[in-house]
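Here the complex is missing a single protein chain, while all its other protein chains stay put.
The block that comes next holds subunit A.
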Amino acid sequence: MMRSVIFAYCADPDTLAGIKWLSCYLTTGKHLSFYGSFGTVLLLLAITAPTALLFGFGGATAARSPIAPLRWFGRGYIAIVRGVPDIAFFLFFVIALDQAFEWMRHKALCPDWDQPIRQGNDFVVCAQAKLPLSTSAQWLHEAYGLTLAVLTFAIVFGAFAANVLFGAMRAVPHAQLETAAAYGMSPRQTFWRVMVPQMWVYALPGLSNLWMVLIKATPLLFLLGVEDIVYWARELGGSKTARFTDYPHGDWRMWYFFALLVFYLAFTKVSEVFLDRIMARLTKGQATSGGEAQRKAA
């Protein structure tokens, strides 16, 4: 049997030993999928961070709105996500969003359907309304799953970001806004030209903290049914007998999760170095033990 292998000497795994065995083991097709799933995590971060910031901006703006229902919505959005464990939201939204989309398509595509949608313990929509369609390709199913995950992350982290931005908007000195009004700017102009450019300075500590939390929330993708790094680590690490694989081994899950631990530590270390620099800058010259230690060291 011919296998697609990276190193030529991997063609016959039974004869291998030591470092050669390991190099072949770590380059099997499944392992390449495992490495690819790190890309999924980075992709999720790259899409979620700006989307969550957008949701957060919307939420914070709504929470400050002069229109009462919009304000209640904004404040409610901020408050509820923080009172409840985020993982509960992940589990909730991933089904709820899916059902909401299918329900909307069902209403649009099958108007003459007369049976109830909730039948006992089932959720039934017509075949055309299914998402994705049962006939569509495998990659579409995966892409749909990832889209739901991204949306769920954006909703939850959007609330956190809304909280940070709401605080930052309030931290902009009020006198500035009054000055803007005195110069004849409309509320809209005051918001976009005076408040928004200045709020980022106040929002920065909260947002960088949020970034760290977001990094550490990425393994929860596993719970949303995405084939992410946790999925592959469990899959690849479990004991394998010679009947099912060319590379039998015992229970190595501990080592796979150790590798994930190191990956995340390295990832957050970069952010931490960055934050420490900002912190040192802010502590400088303060009449606190921290400032005192800096003064003595200098």
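As a convention for this text, a contact is a pair of C-beta atoms (placed from the backbone, for glycine too) under 8 Å apart; a residue touches a chain by one contact, two chains touch by 3 or more; residues count from 1.
The rule we apply is simple: contacts and distances are computed from a predicted model.
**Student:** Report the protein name recorded by UniProt for the chain absent from the figure; options are "Histidine transport system permease protein HisM", "Putative zinc finger protein", "Carbohydrate ABC transporter membrane protein 2, CUT1 family" or "PqqD family protein".
**Tutor:** For the chain not displayed, UniProt's protein name is "Histidine transport system permease protein HisM".
**Student:** Could you tell which one of A:Lys30, A:Arg82, A:Arg193 or A:Arg277 touches the chain left off the display?
**Tutor:** Per the contact definition at the top, the residue touching the missing chain is A:Arg82.
**Student:** Touch as defined at the start, partner being the missing chain; which of A:Cys24, A:Ala129, A:Met195 or A:Ala217 qualifies?
**Tutor:** Of all options in A:Cys24, A:Ala129, A:Met195 or A:Ala217, contact with the hidden chain holds for A:Ala217.
**Student:** Using the touch definition up top, pick the residue from A:Thr27, A:Thr61 or A:Asn209 that touches the left-out chain.
**Tutor:** For the chain that is not drawn, the touching residue is A:Asn209.
**Student:** Over the whole complex, note the residues of subunit A touching the chain we left out.
**Tutor:** For subunit A, the residues touching the absent chain are 78-80, 82-88, 91-92, 95-96, 99, 118, 121-123, 160, 163-164, 167, 206, 209-210, 212-213, 215-220, 222-223, 230, 233-234, 237, 251, 253-254, 257-258, 260-261, 264-265, 268-269, 272, 283, 287-293.
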